[in-house]
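Below is one structure; the comments refer to it alone.
Missing here: one protein chain of the complex. Every other protein chain is in place.
Showing chain A:
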Amino acid sequence: MISIQSVSHSYAGAQRISFKDWEINNGEQWLLLGESGSGKTTLLHILTGILKPAQGEVNMDGTSVYALSSRALDQFRGRNIGIIFQRPHLIKSLTITENLVLAQSFASLPENLNRVNEVLESLGIAAKKNAYPDELSQGQLQRVSIARAVINKPALLIADEPTSSLDDKNAKAVLDLLMQQSGLNQATLIVATHDKRVKDAFTNTYQLI
């Protein structure tokens, strides 16, 4: 279970943003809705453990995330949280397989090529496993970034605007993949977006004001 309690954050010289409490049960799929500037990215960063809120607490399965030491938090994030960004940022100097192995070793998990193949297979890009990111199309790269997010079977899968730069067809495909992968890996899914096309697929919605 993931919960945020009385969390608020303020950037230097800007207005304080308060977030209403939120409880997410394991395996649920949530939509985080909000216009640009409503603090969507801030909340996502707080959830993923890369931005310590000025106030409040974030709990994941009994662990108070921001009570962890810096190194332990990096480890925790690597093992328990998978992030998919709006644009698929892969390390250009590494092949697709190496990019995925990188995620395993940064999380201090053993390098497991079977798992890499399994994930690439399930996303239909196994043929590209030895290619470099430059050689892939945008859609393929987005799949690889999903693969990278789920490679360590995270408890929480977070996608930040995964569909906003895609056309209807691809947006639907990516959304399907996210749903499918979160189910496959028994991960809780949070999709942050202002994209109306995504709305119908979710029953749980957290609306930022």
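The rule is short, and it goes like this: a contact is a pair of C-beta atoms (placed from the backbone, for glycine too) under 8 Å apart; a residue touches a chain by one contact, two chains touch by 3 or more; residues count from 1.
Simple rule for what comes next: contacts and distances are computed from a predicted model.
As stated in its UniProt record, the chain not included in the shown complex is "Putative ABC transport system permease protein", which appears among "Quinol oxidase subunit 1", "Malonate decarboxylase beta subunit", "Molybdopterin-containing oxidoreductase family membrane subunit" or "Putative ABC transport system permease protein".
Within the complete assembly, A:91 is the residue of A:1, A:54, A:67 or A:91 that touches the hidden chain.
Of A:17, A:32, A:65 or A:103, it is A:103 that touches the chain left out of the display. Contact between chain A and the unshown chain involves residues 41-42, 45, 48, 50-51, 70-71, 74-75, 77-79, 81, 83, 85-87, 89, 91-94, 98, 101-103, 105-108, 111, 148.
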